[in-house]
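Removed from the display is one protein chain of the complex; every other protein chain stays in position.
Each chain carries a letter (A and B) given by its place in the written order, and its residues are counted from 1.
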Amino acid sequence: MNNEPIHSLAVEGITKRFPGILACDSISLDVGEHEILAIVGENGAGKTTLMNILMGLYQPDEGKIFINGREVHFRTPVDAYATGIGMVHQHFMLVPNLTVAENVLLGMREFQKFLWQDMEGVRKRIREISERYNLPVQPDAYIWQLSVGEQQRVELVKTLCLGACFLILDEPTSALTPQETDDLIALLKRMSNDLSIIFISHKLAEVTALSDRIAILRQGKVVYRGTTSGQSVSNLASLMTGHEVVLPCNECTGGSGETILEIRNLKVRSDRGFFALDGLSLSLQKGEILGLAGVSGNGQRELADALAGLRKVESGSILFRKKELANKSPRSIIEAGIGYIPEDRNEEGIVPPFNVRDNLILKDFRSKHFCKGPFFRFDETRQNAEELQKRFDIRCASLNVAAGSLSGGNIQKVILARELARKPEVLIAVYPTRGLDMGAEEFIHERLLELRSQGTAILLISEELDELLNLSDRIAVIFKGKILATMPTRETSKKKLGLLMAGISGEGAA
Amino acid sequence: MKSTYRALYIFAISLAAALAAVLLGAVVLEILGKDPLAVYKVILTEPLKDLFGLTEISVRMVPLILVALGIAISFRSGILNIGAEGQIQMGVIAAAAAAIYLPSLPKIVILPLVLVAGALAGAIWASIAGWLKAKLNVSELLSTVMLNYIAAQLYGFLLRGPMIDPAELQVGSGTPQSVRLPKAAWIDRIIPGMRLHYGFVIAIVLAILVYVFLWRTKWGYALRAAGAGPKAARYGGIKVETCLIAAMALAGAFAGLAGAIEVTGLHRRAIEGISSGYGFSGIVVALFGGLHPAGIVPSAFFFGLLLIGADMTQRIMSVPANMVLVLQGAVILSIIAAKMLIADQYLFERFARMLEKRGRKAAGGKTKAGAGKAGAAKADRRREQP
Partner (left out) sequence: MNILTFIVNVLSIGIPFSVALLLASTGEMFNQRAGVFNLGCEGIMSMGAFLAFMPAHLLQNTSLAPYANLIGIAAAIVIGALFGLLFALVTVTFRAPQGIAGIGLHMFGWGVAGTLFRYFVGGVTGVPGLKNLPIPFLSRIPLIGPLLFNLNGLAYAAFILVPASWYILFKTPWGLKVRAVGTYPRAADTMGVNVSRTRYQALVAGGMLAGLAGAYLSLGQAKMFADDIVAGRGFIAVALVYFGRWNPYLILGGSLLFSVAQSFQLAIQVLGIRFPYEFAVMLPYVLVIVVLALTPGSVTRGPAELGKPFDREKRV
């Protein structure tokens, strides 16, 4: 347990290498008492790695950490906790089949006796913290029973119970609705009276609202350090990406009006058994991009799976050009002309050990173009791969490398190349730019708009409201497995969408 | 530069793995009071000393190659076939039964039928496990192992009961074995006086066919995709469930065929212990051969050598032949550990950087440094975790 409060925390020259990647390149930062420092950067910039080093999860290859002016070494998270640093991770570090109290107990050595657990002591500590910071939690609830917001509260309480007087938060608002985000920002501002906070984000609006100082990371290096006040979002954005980024924007001239895909009253179960889609109806027009907004976990993945034939449809229908597609095999749906960019690009979009060339024909390997009888035509597959590599700017050492070794952006390009080369009439894209840098995002957006102008109907499922507002002709909001509202993009705003995403429909939306 | 480091790295790890396996075996030999080096010398060199030894190795290679080919197909398709032992036995039964109970027909007709019967029986037996995995998500590791025990009992029952050689009953010795198979059902010997038979040719031909199948046809692509990335394969329209069952059936067919060939080419009657552990040896052969036909054939040679060598050490030095199992188990453990270390990018990068630093300091001695580094790198790695 920490014995002295942390007045200052500084890192100097931190360098960390992963296979093939220099994640942190001589980073130096400092945070003072009761300060909120925001660390900003694109995905892959090195933010999470740096924080994991601070937390004792990774060992830096070079560099030093100073607390209150003294150098410290963290070999394990226990050391970090002992000095008073606590972290709330982006993916909550809570064991689902244990209770809140048991999760807290895992980190509290003093309540772990040899053959006995002091659960009452843990509960008491939880209650103290809960009251002090106004973070209500139930110590005996199982984690799997709690909502996302409740789990985040548990994470906060857990770190505080472990004696944290210095909080690190990694993308705390990624799974929250706009309203929950506002609540969290208010809470953090209150907490900064007692603690210093580092928070990591790529959402510049929150950063400017909450932080005192900002550090911007790009490709593992600190490119800017300074106070937040006076910085504009666009200025920060260009510092983050290193160049003027103008994301392509849809002219929003609307679709052709001809409905090509109609989803009626779809009922689909989730893995847990309950109805993730509860009577969902939607229609897609030729040559339009329909954006689907919603907090992750409201049925998006089940919808995409059902459309691709990967999940059973309990009732309802999916009509493509008036033909029923529900519960047809994935292969017949692919052959009907429906493309799908899956959420899990690493495991679902590619066969990781296969090389790039083989991955590009994943959906077509049976076709007469690539096969003579049962045997492969190697020349055709090679040519195909070379063409696609050029057209889609896939960067890899050679077409023979394993696709799994490519960077996230290039993996997505492989998937995109494969799907687009098949000239689909309908394309379902699920979180296509998640985790990618702005350059890759720009590229993908351009390709999507191109596809749209060629007449393809695109269902774009995304968490980024900016992306949806920029690209879609119409936007629908999904909530608890139903479509709450659909409207043309120019008739809506972030605020309205935020309310709908939280389930608040009706004219109350100003 | 990187590729030389990589080659060195792989060499160092492989060497360490081989040493580990050899050491594990040596420990057991020491307990027996035998000189490990002398025993290893006998195992590795005795069988190669005359033509008989060499043909015996080739005789062993036949079932080893066949079983390993089947296992390679199944492993690459994402399903682990541990049931080859039982599938071989089923193949023996079916082949022997076909040979004994089919009417007299010329060899050209009978022999293929007998072999197909064996393959089919093995395929069906294996499909039970394949179906259970695909439809009910029953671990194939457990189901195939259970099926082994069940097959062993079935085999014993048939050999002691319905299929026993009537002559045994008359004489009263009751040895569980079938009648001699009719000559039409025999696979001929290649070299007179030796036991090497044409089954060897069949095995080699099949190895080539398996290569073509897996890497040059669309079915092979589907199977490999199902094993290498089942989620992506499903997404891409491949029926993963069908692939699993098909892969198991193929693996069973190969094992069943191995049994059929053993009974028609070698023993010419169904006897006890005919599978003699080929089901498990096949796994090691497949792993050692990198799950690829080009590696499986030489790997089968090596393990055939071990098997004959172990027999010889039992005669010459009284080391029980079970020693082979010890070595096989040790080899499996070292191979899979070595594979993981070789694939570990992080470890390789540290190794390469260490070589670079040393290379800059000292001018020579690179090969010596290589083997030492593997140990140091491994020790380093182990310090990061307890």
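As a working rule, contacts are C-beta pairs under 8 Å (C-beta built on N, C-alpha and C of every residue); 3 or more make two chains touch, one makes a residue touch a chain.
Keep in mind the model is a prediction, meaning the values are calculated, not measured.
Peer 1: If I consider the whole complex, including the chain that's not displayed, which of A:G41, A:P77, A:G220 or A:G409 touches that chain?
Peer 2: A:P77
Peer 1: Out of B:L142, B:A167 or B:I316, which residue would touch the omitted chain in the full complex?
Peer 2: In the full complex, the listed residue that touches the missing chain is B:L142.
Peer 1: From the list A:L22, A:V72 or A:M93, which touches the chain that is not on show?
Peer 2: Only one listed residue reaches the unshown chain, and that is A:M93.
Peer 1: Kindly note down the residues of chain B that lie in touch with the hidden chain.
Peer 2: 24, 28, 31-32, 80, 82, 132, 136-139, 141-143, 145-147, 149-150, 153-154, 156-157, 160-161, 280, 283-284, 287, 318-320, 322-333, 336-337, 339-341, 346, 381-382, 385-386
Peer 1: Touching the absent chain: which residues on chain A qualify?
Peer 2: Against the left-out chain, chain A lists 18, 48-49, 55, 57-58, 76-78, 81, 87, 89, 91-98, 102-103, 105-107, 112-117, 272.
By definition in this document, only the chains that are shown with their structure count from here on.
Peer 1: Looking at the complex, which residues from chain A come into contact with chain B?
Peer 2: Spelled out, the residues of chain A in touch with chain B are 17-20, 59, 308, 310, 329-331, 334-335, 340, 342, 344, 347-354, 358, 362-363, 365-366, 371, 374-376.
Peer 1: Where on chain B is chain A touching in the complex?
Peer 2: Listed in rising order, the residues of chain B that touch chain A are 216-219, 221-222, 224-225, 228-229, 231-239, 345-346, 348-349, 384.
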